[in-house]
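A single protein chain has been removed from this complex, and every other one stays in its place.
Each chain gets a letter, A, B and C, in the order it is written, and its residues are counted from 1.
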């Protein structure tokens, strides 16, 4: 914590700041220049808001100089986190994984066909939403428990790992038997009660960046889950809201290398939400991998034109297959490889 | 719904679009120009995503031409909604109300002193949070039920109406006996399950705009509550996230007149969150009223420097009092007046 | 300048930073904590980029602790700048001035009618563009010199002060005999060569904020003009680009009180560009005045439906007149008054 005093700050004002810094647990070092006094607070203080200092009399500027998150920081695990699944799939360890599937589970036929396509193309995870609160109250709202059961069934049949979105605390218990990964959607990135509960769960989590969240805020949200003891955590960049309207969101590809620098957690890219339109999903997917993403979350549908939700951003099966081929070529060019397809369990 | 075909679209492509528009319930009118065909879908269709059409073969552009919300639209209640409370306070009917109080309920003493100050200054509502999930897991998280009881007690003692934030469905039942208004915070603006439940409640609601939500999205969220039959709904502009860093958010004052045009619902301004810094709260509060806001939500604290949360944006008591004085002068200049102070119940 | 070293920074790394700080002219004070070393550079250094320090080995964070502008800072003229014109009009001294008129000068008749309306309504300045590069190469590009002559003629006839936009250095000389105020448009806010030349001019300047410029960047641009010795400078908030599409830009009303705090320069509001749509211009204009704006820049046209440019955001004459009436009422409520109408010169 650094507080730079204004040029004409009085000694009384300076003493007031020193007293407050001391109160919250800092050791204070004072630098008195000819024009300006600077106070450096060192140590491990309690809770404080740096903005509280900026408004005090005599203060020119106040800066926090340590990152507000700790467990999520790269320094906590310099070697990086590798999330390991029972079937041998790993995320964060040099291989690029693919999580594919439809926005929502719509029917038994639809999800089984989706799974077969994801598996054939070489993906490791099947995604599909069971709860689908939509921005219009007049839209389809998901299959619920029935959808979860279908996901588990097809996961067992194919060996694909199942990832599905959890919307609120009450769904955790319900979903636990059916999913391998809980996905926290962008709108829930700062639902701190939900995050805290997920810190207690012994299943992997994908935490998506909120569409107006900074990278620092994403890491603070990750901190909630890690603080509960759950380190099987993957982050996901899925586009931020900007003034550009050609795409639904602006995928912030920079977030991938920035997060690799700031944190030990694996980072995935979701080009489907990043783009919001199918035609540029492949380009963004390749860009994410080239920038170092540890995996991709891609919407695919056996028949996107008939999809109940997010059809416009879902790939056709042949596009999905072609994209995975391209990534298979691309990954080695940046010193990585695409993860192996999951082993056969039973034929479907 | 309008679909403009590309210049060289084939008849087959045109027929495909006509067929799809018909499928979802539109009557289709075709305009064949020398260079371009335009299809107009009229009627009341089922669910569809306009983006699905934009990616079809032969399509140049697709536009939805009716607003996606209905109950929230001005046309539904051209005369405007007035939310009425038992003690005679109204919101939306020409008077400007003031909702003041601390970010969080911290203690009996703090909330009683806050209430006395709000009442003395002429406010009608006391705000205060009982549940305070914060962006850092290491921060204060609220007094919970005890805080709610204190709010009710001080409300009964002073005649002030009580507004407090609901964070999740499970809190609705808990809060019901204690509050007069449920506040839905910016982070929950698209928590559709919560909104749907609040549509069933017979208490008034303040719905805050999400920090990356468009005005249209705010009205779609309002639709969820209205669709449940709860019309005692007030909207609230509290700042959006932009590139500017001098303020925590950028208060979108334009949203106030825009919402008055698009919707019949009252719209409040929250300059405290809009600014994130105390020193410019009064200027923004006056700007909101001048732009036509039906009320203000203002953070005030008996001792902001000791506030557990949001101290930097809370007004000192004397600032709060002075601001209300100024608004008392300002409101008539734009043809409104500040609402009357609440009547005495018992002295405190 | 503060440099916070990483926890495990080596002494060699620390010495390297000290050496660099010294090189650029800082006196360095060192604070060695148990976990972290902090270096404070005090004094008046030469040119440097704080980002250069952030990337050096061993550095955790670097912060500039003095504002990068000096002449534009409030501290330079705590009493505030008042721009004075020959006819007695002042900007920045407690009165609210109004600059009205069409986007472009289109014809003798149009600009004379506009001037008569502005004057009758009580405005002090007539605005009108002579050079109008537009975002489409197929649009009207302005009347040029002929337009300037018309502006001067109508200014002399009515006593209104003339403000018109300068697009490039070569136009300064040309415009000098005809205008009272040079307006620098948002797109030129960082055209530093133009700003430098305008610092040499002995005419007043209105500098508009760029649509993606921070307040700090606006003040840095002001510094260019002030550094040339021209202190007759007014700033103008005219909306920034955000994700909201209901308005062309988002008018950042907060910028008004923030600039009043950071700088001594007067600040105007331009609700016409801020909104981009006529219907909410009055609400934004009143909000700007309530927030403390020293004046308004408003597009008005005798016949907006026939305007060659920006018709959609130009007020009708009767709207303009009504708005000025409202501001006449509003200003006293915040302790200001609207400036007096200009005195008669000759009748028109």
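Throughout what follows, a contact is a pair of C-beta atoms (placed from the backbone, for glycine too) under 8 Å apart; a residue touches a chain by one contact, two chains touch by 3 or more.
If you're wondering where the values come from, they're calculated on a predicted model, not measured in any experiment.
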Per the touch definition above, residue among A:56, A:120, A:174 or A:280 touching the missing chain: A:280
Residue numbers in chain C that touch the chain omitted from display: 47, 49, 51-52, 54-56, 68-69, 133-140, 167-170, 187, 190-193, 196, 210-212, 217, 220-221, 223-224, 227, 241, 248, 276-279, 305, 309-313
Residues of chain B (touch criterion as defined above) contacting the omitted chain: 2, 4, 7, 27, 29, 31, 33-36, 38, 40, 42-43, 60-61, 63, 65-66, 75, 241-243, 245
Residues of chain A in contact with the chain not shown: 212, 214-216, 240, 242-247, 250-258, 261-262, 274-275, 279-280, 283-284, 286-292, 326, 329-330, 332-334
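Note that in this section only the chains that are shown with their structure count from here on.
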Numbering shared by both copies at the chain B-chain A contact, with half separating same from different: same
Geometric centre distance via CA averages, chain C-chain B, whole Å: 31
Chain A-chain C separation of Cα centroids, rounded to whole Å: 40
Whole-Å separation of chain centres (CA-atom averages), chain A against chain B: 27
Of all residues in chain C, the ones touching two or more other chains: 242-243, 245
